[in-house]
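One protein chain is absent from this view; the other protein chains keep their places.
Here the chain labels run A, B and C in written order, and each chain numbers its own residues starting at 1.
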Amino acid sequence: VKKLINAPKDAVDEALKGALLAHERLIMALPDTPRAIVAKDGPRAGKVGIVIGGGAGHEPSFWGYVGRGLADAAAVGNLFASPPPGPILAATQFADRGAGVLYIYGNFSGDVMNFDMAAELAAEEQIAVRSIITTDDIASSPVESRAARRGVAGNVFIFKIAGAAADRMMPLDTCESVVRRANARTYTMGLALEPGSPPETRRPSFDLGPDEIEIGVGVHGELGVVRQKLISADESADLLLDRILAEMHPSEGDQVAVLVNSLGSTPAMELYIILRRVRQRLKARGIGVHSCLVGPYYTSLDMAGVSLSLLHLDPELAALLEAPCRSAALTLP
Amino acid sequence: VKKLINAPKDAVDEALKGALLAHERLIMALPDTPRAIVAKDGPRAGKVGIVIGGGAGHEPSFWGYVGRGLADAAAVGNLFASPPPGPILAATQFADRGAGVLYIYGNFSGDVMNFDMAAELAAEEQIAVRSIITTDDIASSPVESRAARRGVAGNVFIFKIAGAAADRMMPLDTCESVVRRANARTYTMGLALEPGSPPETRRPSFDLGPDEIEIGVGVHGELGVVRQKLISADESADLLLDRILAEMHPSEGDQVAVLVNSLGSTPAMELYIILRRVRQRLKARGIGVHSCLVGPYYTSLDMAGVSLSLLHLDPELAALLEAPCRSAALTLP
Amino acid sequence: MTQLDAQQVVFLFRVIARRLADARVELGALDGAIGDADHGTAMADGFAMVVQSGAEAAARGTAAGDLFAVAARAFLNAVGATSGPLYASAFMRAGQRFAGQTTIAAEELPAIIGDFAEGIADRGKARPGDKTMMDVWAPAARAASLAAEGPLARLDRAVVAAEGGRDATRAMAASVGRAARLAERSLGHVDPGAASAAIIIAALRDGLAPHLSGGHN
Partner (left out) sequence: MTQLDAQQVVFLFRVIARRLADARVELGALDGAIGDADHGTAMADGFAMVVQSGAEAAARGTAAGDLFAVAARAFLNAVGATSGPLYASAFMRAGQRFAGQTTIAAEELPAIIGDFAEGIADRGKARPGDKTMMDVWAPAARAASLAAEGPLARLDRAVVAAEGGRDATRAMAASVGRAARLAERSLGHVDPGAASAAIIIAALRDGLAPHLSGGHN
């Protein structure tokens, strides 16, 4: 697979440098901690600090969601690898403005252990830290073991809710509980047409036949739950949506927010065809759509495929979702 | 090539329907003219109307640049095919609020003829129409025949300047001359790692060897000017930037805006590696960077590759570029 | 003197449409080499819409001579490529000749080659040698206008001239249209618009031949 890179081992750092330059009005790296990316505007005395993070390869996540009304800081690891406690702690120290800090990150054991270690170190410095481990990927574990699920593209909604809650100066307890509710009400499922290829190998991270798709993939090249023949866009949308609705069981008149996410190389035309079907189906079920995001919001290198995320809103979550924010990947006026 | 589509012939209409649903707060189709997409907010008495357009397959262009502070309407054709005069005329009638209408579209003979026919029809209705045919693609013709060049991703800058000028209630003459200047000062060049595949054929629109790239490609599957071995990201960036700077010949201290555009399937990581190099090089030349756009702003289906656009700013263009706007693809607070 | 009614004019369009549909892939490939690969789609879909709208209009009782204006609109709306407005202008021009006629004399129809050439030239401003469809339409129009011969013979000559014009584009470097950006790289390739023009002219001849069995005037 051809790639526009230099030395493969430099890809993550060079892309991050590019992002810091491209968005220099919004974000910067902490001096001496290049993997701790912080917001230039937003953090302020008395506001709960929001710290997010995870591996590289999901661009524009995580730095793309750092800014006013969103996260205060992000710790970024190597390709698909958790950041170590060092940058997480530095991000925490920056984000702490006396009201405590909320960690939000996907449920992967590497991330859990590293964020936990950082939280232990922060506790030694008397910084109050709460951790929300996101678990929106419904394909990754049955509903009975929801806590074992991966955290994937639904993070975008959860980050947004958290950023807005903190921006409204809600105290740590309130932020924590509203974000926990957002996580519990966010459902994601993805499918891949082609695996992504890491810069090191430039080879697909798994093999798919010329007519096959993989349902339920993760965002690190993990296999999904089942492999099948390529189906149409409408069938693909139905497959993802049916699984999500079966868990969410919304009532008529409920509101949802929708994210149709490119896993990397799927272009806008295909995403919007999917979105159209999702909207048709939701309308038929009498479910209102508060807002839609369509695009490469949470990627897995150059994987071809799509994930669908729905956030089951309630009035408070809806208000937080539409609150203004300004970041590299998401700006609401 | 696998695609998330239904019947190939429906892909353009279905994607457009998805876009209208996803961005229903911002845009809508004119009743009875589904290919004329208009802004819900922005058009108003005495404001020059901005009408843009071209073929489908460049999503989020063109509907993505319709909104307050940007275009008032867009006419969208079939895949890589100009809209006929009908929707252009309807867009023109909608956008005309007594101050005349500016057409802005890329220099392709199909578009020129269709927009000209629409302008003739508009003239019969006493609507003052001026046409700016964009010509930013420096690979498509030598500098001596600049007027023969294609209009490609640099359109994003030109649309933005036009939208801001009209939003400031500048009269038609002034809008026309400032947008003409923006076009004259915008330079784009692209390269492809893999061709895109139209939904109808699902086959690459041209053949490239496993180690080859095509330099100077257009955005409709047109071949470029030369084919060569895959080179590194830095070399690719240098190749594009050198050609652009050789024509622009900026002075030290000049300001530019930069767009690193994905042609469809190239993911953010690679775009930001390119951006980083461009920024290094500009810094070394003493050229200031006003702002950067990085992402799939003007695509060519699922082509893998990148285009680089530079807008050589002057103070007025810089002010217009940073004016607020709100659209599906570009929002500045 | 054979007169064609609206149904028969639509049938003539259908003959052309079928040939273009058969050539869809080949025209697409020619355009792929020096353009954007859509010329097969443009011509096949454009003429399919001409047939469909023509048939609907004929069923509504539209006069034979007014079908050309119907065809122009249909082609324009179906085809956004350069060939859209060019053939729309071509049909429009031919429509001016026959406007209002309920039937058209078969002998009169070869003249539309000249109308097409003029309509395309006016809209596109290309000239022979630019490597476009004009390299076919211009010599074919000249051949079709030789008054000394009967209509079928003129059509035969037009077909030969069209083929010659088409083949000549292979040695030209494009200076108009999308392929102009390739400059010398377009050398060695037949122009797709020239190829489809030659198909139209041959189909016109074959579609009219049964009505012109009289041969030379």
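Everything below uses one rule, namely that a contact is a pair of C-beta atoms (placed from the backbone, for glycine too) under 8 Å apart; a residue touches a chain by one contact, two chains touch by 3 or more.
Predicted, not measured: the structure shown is a model, and the values here were computed from it.
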Chains on display which the left-out chain touches in the complete complex: A
Sole contact to the chain not displayed, among A:Asn6, A:Ser61 or A:Ser82: A:Ser82
From A:Asn114, A:Ser236 or A:Thr299, residue that would touch the chain that is not displayed: A:Asn114
Hidden partner chain, touching residue among A:Gly18, A:Gly42 or A:Gly218: A:Gly218
Chain not shown, touching residues in chain A: 55, 77-86, 108-111, 113-114, 117, 140-141, 148-150, 198, 200, 205-206, 218, 220-223, 225
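Definition applied: only the chains that are shown with their structure count from here on.
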Chain separated most widely from chain C, comparing mean CA positions: A
Chain A and chain B, separation of their C-alpha mean positions in angstrom: 29
Where chain B and chain C are represented by their mean Cα positions, the distance between them in whole Å: 33
Distance from chain C to chain A - Cα centre to Cα centre, in angstrom: 55
